[in-house]
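For reference, the structure I am asking about is given below.
Removed from the display is one protein chain of the complex; every other protein chain stays in position.
Each chain carries a letter (A and B) given by its place in the written order, and its residues are counted from 1.
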Amino acid sequence: MTDLLEKPAVDVRIERTDAAPAATAPLAASSAKRSRSRGPIAALLRRPGVVLALAIVLFALLTAVVPQLFATHDPTATAPADRLLPPGFAHWFGTDEVGRDLYSRVVHGSTLTIAATALAIGIALVGGLALGVFAGFVGGTADAAIMRVVDVFLAIPGLLLALAIVTALGFGTLPVAIAVGVGIIPGFARTTRAEVLRVKTLPYIEAARAGGASWGRILFTHVLPNSWGPVVVLAVLDFGAAILAVAALSFLGFGAAPPAAEWGTLISNGRNYLVTAPWVSLLPGLFVAAVVLSLNHLAKSLEEVQR
Amino acid sequence: MTLIEIRGLEVDYRRDGRVAHALRGIDLVVARGERVAIVGESGSGKSTAALALLGLLPHNGHIVGGSATVAGVELAGAGERAARRIRGRVVGLVPQDPSVSLNPTQRIGHQVAEAVRLRGIPKPQVDAAVVEALEQAGIDDPVARARQYPHELSGGLRQRVLIAIALAGDPDVIVADEPTSALDVTVQRRILDHLDRLVRERGIALVIITHDLGVATDRADRVVVMREGVVVEEGAALDVLAAPQHEYTRHLVTTAPGLRAAEPPPEPAGEARVLVRWDAVTKDFALPAGAASRTLRAVDDVTLDARAGRTLAIVGESGSGKTTLLRLALGLERADAGSVAFDGRVVSDLGGRDGRALRRRFQLVQQNPFGALDPRFSVGRSIAEPLTAFRVGTKAERRARVAELIDLVGLPADAAARRPSELSGGQRQRVAIARALALEPELIYLDEPVSALDVSVQDQVLRLLARLQRDLGVGYVFVSHDLAVVAQVAHEVAVLRRGQVVEYGPATRILTSPSHEYTIDLLAAVPGRALREAVA
Partner (left out) sequence: MSRYVLSRIGQAVLVLWAAYTVTFVILYLLPSDPVAIMLSANNVEVDSLTAEQRDAAVARLGLDRPVWEQYLGMLGAALRGDFGTSFAKQIPVSELLAQRLPATVTLSAVAVGFALVGGVATAFGATLLPRGRVASFVRRLPAAGVSVPNFWIGLLLIQVFAFTLGWFPAMGSEGWQSYVLPAVTMAIPTAAVLAQVLIRSFDDTLDEPYIATARAKGLSRFAVQVRHAFRNAALPTLTILGLLVGATVTGSIVVETVFSRHGVGRLAQESVLAQDIPVVQAIVVLAAAAFVVVNLIVDLLYPLLDPRIARTPRVSRA
């Protein structure tokens, strides 16, 4: 039944009338759809800007793993004679107030920041998925109780919750990671639960029940695989947000102790020289912005391809 | 004098670099006061033609050839401003689904007033004009209704409001989109009769978009049959349908359930024992706080039997309780009084091992073919799932059984590896049927199994079901709102209304000489009566 006012079948898969009981396959329309679904990665790559975003993200990840390969100088080598040099061929990002090469500092800072972020997202995924699936699937009072607790954590703004945890645990990369991770759990739990609730009501779940499947079987073979899609997208999207949160905490002074420098710390240090040498703060910040922007773009493209 | 003139119109939809040709050059002429029905199945382009008439093609739809003139205004290549000139004031739209076509956060009166004001009525007279429009559309107590919100009205009333809105612009032609799909048949009949009368009184032309040939015959003077973007046949309604020229039209006519005399299925031989018995079953549902009464009695003291190897059809409109009966029989709901028993065993006692053994003997096919299959499962895996759940056979044996079932339902052998998204609605329904047959059940419950399918596909699926019953001896409980569909498969019919059995007996008797006035009403409301009378 077509609805005049809904968008007509724009993707080429038009409803075909079956010709005869020994129905032949749907026509070329369907094979086009098949080749599209065979390569979600290919479809992702075809979207504008994805290749560039992927390159930037990969670069950031690689610098986190093997910074030595990408740095041009030793990040801790001071050279007072070369202090506060503007960006140029010798120093791509310029130098800071004690002559250290800023680009190399940024590259080495990746390790700390990205490690903290990865840990935070990992904590959030495990906690959020477990809570969300349990609450959504079991329902009833357990669901209500879990969601009330989630609501409370959502009532405390993320950064403040992180601050409280950092106050209690002390400063450094690990406390920052835990603080950020715990703050993300409620969002993941919520999203997972909503998806589980939606999938639970679909006809094929009922059909599986009628076909004799047990609840356990339904949970693992039907509900879980169909529910974690949105959370994966959320995780990629939140990876960027987590980087920002980690950077903010280190900017405020709660990150790793010097001379190790996360991105936020670098930006904070450069504040004092903003008038004379703005690049000390602004270029690391630009790098952070580029990485997060790329991550968000990837997440959005992923979501659009999934739809 | 022609009001609408479409010549060689071509419309394309473009998305992601791909082009779909929705209209490949159609001609259509509508004169003042004429009633024309555009008939076609999904993908025929009938909706696109109507959208083009209103200048409401979506942003990726483009008129790439030909012309479409409405009251002298050329729409092909025209901008938004030209289209706005004819919307509402020349062409009015009655949309398909009244439950979503009204702004839920605005009062009814406000929405009608908007249309009235666009006609140029000065402000002080708008309120009176709104009340008049509502009254003309057949709405009781229009002054009070105007202050209500859409969710406070029933579906039928909402449809009338939409008619009022369409008429408020004082148009020369009204486009009615699928006017029979969203509401109960008896309600629809009253509303369409009313619309017919209004349209005739004012000399307004009517263009009906429909997939239902019966509706086309009843409500239009001229019928235009479309298929895949072209017009295959057109002419006076009764002529086209009594003596179709084009092969596709003939195909549509023969497969449309309401258009020919019912051929009841053959009686199976032998003793038929009772498989399912609903015994004085009553089920109440609690209503949300604040509703008129505390509970809704969905099923009221219903007693029915379904026998092995035969088909019991449960027929009723929305709110009749037919779906609840099904859910009770499946053990998904518990009866408040009475019981449902399968082969003597009470269904609500099903639990644990005995329960599961019993469950193997009956299966379910649902209404919505698009949600009934897990999108991540291949077809083969979906069909095999009941076998896997009950641990029947080895992996190889299951694969063989799946192949056997696929063949049984008439799907090509390579279907097992495909995903549901690659199949059409009719094919998915076949997969659902194959899945239901996997455990060799004695009975299959079918909940509106064909109502979401195109007419010709409906016919194929119904024939398949009949054949399977003949060959396998499986019984059916077939729930539907459509008497025409039911006539093809039912041995016994139970007519339900507001939770009560109004009539119950052999299909041949009920469908040819019903005794209860509600059944008579239902039968009369099946579209296509004009043709049946003409042909008889």
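In this section, a contact is a pair of C-beta atoms (placed from the backbone, for glycine too) under 8 Å apart; a residue touches a chain by one contact, two chains touch by 3 or more.
All figures in this text were calculated on a predicted structure; none of them were measured in a lab.
**Student:** Of A:71, A:146, A:210 or A:288, which sits in contact with the chain we cannot see?
**Tutor:** The missing chain is touched by A:288.
**Student:** Given the contact definition stated above, which residue among A:46, A:83 or A:300 touches the chain not shown here?
**Tutor:** Per the contact definition at the top, the residue touching the missing chain is A:300.
**Student:** Touching the hidden chain in the complete assembly: which of A:134, A:188, A:228 or A:254 does that?
**Tutor:** Of the candidates A:134, A:188, A:228 or A:254, A:254 is in touch with the missing chain.
**Student:** Can you work out which residue in A:44, A:98 or A:169 touches the chain that's missing from view?
**Tutor:** Reading the full complex, the residue touching the unseen chain is A:169.
**Student:** Tell me which stretches of chain B touch the chain missing from the display.
**Tutor:** On the chain B side, contact with the omitted chain comes from 54, 56, 59, 80, 84-85, 87-89, 91-93, 95-97, 100-106, 114-115, 118, 149, 151-157, 160, 162, 165-166, 169, 187, 190-191, 290-292.
**Student:** Against the chain that's been left off, what residues of chain A make contact? List them.
**Tutor:** Touch set of chain A with respect to the missing chain: 3-7, 148-149, 151-161, 163-170, 240-241, 244, 247-248, 251-254, 264, 267-268, 271, 274-275, 278, 281-282, 285-286, 288-289, 292-293, 295-297, 300.
In the analysis below, only the chains that are shown with their structure count from here on.
**Student:** Calculate how many whole Å lie between the centre of chain A and the centre of chain B, each centre taken as the average of the chain's C-alpha atoms.
**Tutor:** Measuring from centre to centre gives 43 Å for this pair.
**Student:** Quick one: which bits of chain A touch chain B in the complex? Just the residue numbers, please.
**Tutor:** Residues in contact with chain B: 1-5, 7-12, 14-18, 20-26, 30, 32-34, 37, 202-204, 206-208, 210-214, 217, 222, 225-226.
**Student:** Can you list the chain B residues touching chain A in their complex?
**Tutor:** 13, 15-16, 18, 20, 22, 41-43, 46-48, 50-51, 58, 60-61, 93, 95-97, 101, 175, 177-178, 181, 209, 211, 330, 332, 356, 359-360, 363-364, 366-368, 371-376, 382, 385-386, 389-390, 410-412, 414, 418-419, 421-427, 430, 432, 435, 438-439, 452, 454, 456-457, 460, 463-464
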